[in-house]
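Excluded from the complex is one protein chain; the other protein chains are retained at their positions.
So that you can tell them apart, the chains are marked A, B, C and D in the order they are listed, and the count of residues begins at 1 in each.
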Amino acid sequence: MDFTVVAKNIDFLILQGLLGFGNFVGGTFRLAIPAIVLGFILGIFIGLARLARTPWIRIPAMVYVEFFRGVPLVMVIFWFWFIIPLLLRVPLPEYGVALTAFVVFEAAYLGEIVRAGIQSVARGQAEAAMSTGLTPAQTMGYVILPQALRNMIPALVTQFIVLFKDTSLASIIGYVDLTKAAEIVNNREIRPFELYLFIAVVYWLCTYSMSRYARYLERRLTPG
Amino acid sequence: TTLEKIARTGVLTIGARTGSPPFAFVDAQNQWVGFSIDLVEQLILPTLSKKVGKPVKLEKKESTPPTRIPLLASNAVDLIAETMTDTRSRRDSVDFSLTFFVTGAQFLVKKGSPIKGIKSIAGRRVAAQQGSTNARIIREQAPKAQLREFPDQPAAFQALAQGQVDTYTNDGIQLAGLKAKAPNPRGWEIVGDFYSYEPYGMALRKGDADFRGVVNNGLMEGIDSGKFFDIYEKWFGPKGELPYPMSPDIKKFMIYQAVPK
Amino acid sequence: MTYQFDWSVLWTGQSGEWLLQGILTTLGISTLAWLLAAALGTVSGALRTVPFAPLRALATCYVEFFRNVPLLVWMFFWYFAVPPLLPGPLQDWLFNHGAEFWAGMFALGVYHGARFSEMIRSGIQSIPKTQFEAALSTGLTTAQTYRFVIIPIALRLIIPPIANESLNLLKNSSVALTISVTELTFQTRQIETYTARAFEALTAGTVIYLALCLGIATLMTKIERRFALPGMIGRVASAEH
Amino acid sequence: MIEFQSVNKWYGSLHVLRGINLRIEKGEVVVVCGPSGSGKSTLIRCINRLEPIQSGEILIDGKRLSDPSLDLTALRAEIGFVFQQFNLYPHLSAMENIVLAPMKARKISRPEAEEIATRLLERVGIPDKAASYPANLSGGQQQRVAIARALAMQPKIMLFDEPTSALDPEMINEVLEVMSDLAGEGMTMAVVTHEMGFARRVAHRILFMDEGQIIEEGSPQTFFENPSSPRTKQFLSKILSH
Partner (left out) sequence: MIEFQSVNKWYGSLHVLRGINLRIEKGEVVVVCGPSGSGKSTLIRCINRLEPIQSGEILIDGKRLSDPSLDLTALRAEIGFVFQQFNLYPHLSAMENIVLAPMKARKISRPEAEEIATRLLERVGIPDKAASYPANLSGGQQQRVAIARALAMQPKIMLFDEPTSALDPEMINEVLEVMSDLAGEGMTMAVVTHEMGFARRVAHRILFMDEGQIIEEGSPQTFFENPSSPRTKQFLSKILSH
């Protein structure tokens, strides 16, 4: 074990790989954070659509979810990277492709989380809100979602952790995230143990602190 | 066509690898450099600029064995400049430029290994790179070998170093690169005759003769002017990234490729 | 130029055989890994709810350690780091009998076991404490209470999230190609290598995964129906929390 | 005020309301009782259309609930509903629970809404609990906040579905008192309850439901002292005996 290889390349690994500052399009955080935010927004719509009464809203949402949950993410990235430009006949930037693929893919999972979160709020809450004269939209916005959100936190964080680690799959299209950065360094230095151990620790620190923060958030958001 | 597109945008996009020194790799300064990148930058780009009548900028995207053909097909890149062997079946999908490097497959073994070449690998565990022509040839010519395919060099080399496999086969030049980088270069040997012929060419979209002409002209002018050999010297010469002198045969082959004006 | 599709590459030559072999390997490694994950997940999930703190801590360590590091890293770990620790003869035997397959299986099983564990824990914790007490007070031991009451109920509550996670396991088995397991994704790449037909090969891969996943999902829904707690079908969605 | 005209309702194949005809006048207090599953909850939930009906008609102040042009949200604002399980919003304080609907549905300014809320909290006897979250209130206090929340919209009608059955015995009276006060002030009320003391004291009329039908109906006096149906007698004997 010789960790000088890590010390020598730490700026590349952290700045380029984790944060996305450098010569290459990349950065684990730079992809994971917008992807979860946008994916969550899309996921809310999908989750709501899955609960809709009208079949022509519900069924497409269901198909969407089932489809994307049945396909490996690598395949989705691949399709977005190659097929869409082929159809549109314009090359797309890697970052845009990677982000779109993640958002579209994650939205299927996040949509399920949103749906479960909403369903976990007692039915009586919606009835109580409607019977005080709130519109369905107001009921959703002021009463159901705030509660659902709290219930969703554990599942959301788990998903975020998954996404955070999955960004490494974007390397298939040359996106330089933490794993890819380690791979690049490894290609040059051939010290896989030290490098992979190091990124395992970095991943672990990031995800573990995320799940700790989530637990704190959950407790803070529990009234009383 | 590609030329029209380049004329319009002023950009040539190439696909290259980040991890196959010295053809294309990320160096210690985190710059993306290498032999095949230099060829494009110094030989093809000037010809191209002349052809379209304005300066052309170079852009690089990463390509890997599974993505390089789709990258071309989807117009994401215009030219693949990496260690891609020109084969007949690949010519069904893409066109190739002139050959810019020639090598052949060999074996990397621990010093003192009984493996001496493709004849002596029956029953042995052999690592190869996923998607490479070598894996395919081993399968056909030495069906008794136990083949293991790894997606990248370091993983395959690791498997070899740990004894998971008995040998790693790849293009001789790649093995030489690997050996030079290894923590203990003297502990390794590259053995066997070339059991395959691996001419590297640059791939481009099929049926785009004009663009191919420009690429080939660039290479030929480089060969004519000797600049091609200077670049080779820079990367493969005694002071280069990976010393690997060009044999007289290959040098002749290169020169013969450059047809008269 | 437009790309000319040629679907025949999927059944001419060895492609069909490769795909079939890929499917079998994918199913094989996933099934074994699933069994391992289910066993580890059930035990550690149950341990995380017992009143005895050291056992709980042990199980928590397992979960936090394994699920927070990318699977890829675990693949390397089980393939490169573990075999050298084994006794020589076993090492040789392994290397000659598909070490990569077993390493991949362990990586998948242990990683997803940690994720199963979380679900099983929350399933157990969603069972009211008094249910546990009711069993104890009829004279069952703690172990019997878990065995006959808590775990059977928890398993039924968590079938939907577990079904989901099982699909993830199946899809994640493709990561094993990094340690040269010749599973489905590997084989689609193989076809691509031989035919230079990337789109066709990838389409085949996508469609096969989709079919496998949908097939398993349908099966899971059946199991879910069959084992649903009478009168509780609607409630299970919240078991994730 | 409230009128049911041959109302029928099914859940799937289960016929839960069978040809209900009923008029509740302005200012009237009606208590509904009956065995479990007889359709009491369903009956009052139909009044503000938390449940759709399959045939017949319900009219509120002469407006038909089936009218597609009816503004359901506005109608519901006029009808307060108090649930057995309180259904307070757990993420909001008592005060915020009360002011949410006036502010969002009636567009009343926050200070004004809070003033109303403060008055209502006083009226239900817990002026000091404005800042507390539901989780920190006793059941009786929660139910009183729920009543205040319903009253904040100044409804014309109040519906109660077993408002005391989830409460500890000591807390039941607190809530019944608030309800008696409301009745005393002339609020139109429909109350599902088995608190026969309350029914006797406050109700103008008692309905007894069984299997989706109203099988007995009358003033408290005749209901308790002289029920006509044997089913009612049996029911009363059971719930009054313990």
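Heads up, the rule we're going with is that a residue touches a chain if its C-beta (ideal position, glycine included) is under 8 Å from a C-beta of that chain, and two chains touch if they have at least 3 such contacts.
Because the structure is predicted, anything quoted here is derived from the model rather than measured.
Student: Of C:Q14, C:N96, C:Q131 or C:T221, which sits in contact with the chain we cannot see?
Tutor: Final answer for the missing-chain contact: C:Q131.
Student: Consider the whole complex, including the chain that is not shown, and state which of D:N173, D:Q213 or D:S228 touches that chain.
Tutor: D:N173
Student: For the chain that got dropped from the picture, name the residues of chain D it touches.
Tutor: 35-36, 138, 168-173, 176, 194-195, 197-198, 235, 238-239, 241-242
Student: Identify the residues of chain C touching the omitted chain, counting contacts across the whole complex.
Tutor: Where chain C meets the chain not shown: residues 128, 130-131, 133-141, 144, 148-149, 152-153, 156, 229-232.
Here is the rule we go by: only the chains that are shown with their structure count from here on.
Student: Whole-Å distance, chain B centre to chain C centre, using C-alpha means?
Tutor: 38
Student: Which chain A residues touch at least two other chains?
Tutor: In chain A, residues 78, 82-83, 86, 192 touch at least two other chains, as defined above.
Student: Give me the residue numbers in chain B that touch at least two other chains, ranges are fine.
Tutor: If we look for residues of chain B contacting two or more partner chains, we find 66-67, 70, 73, 155, 158.
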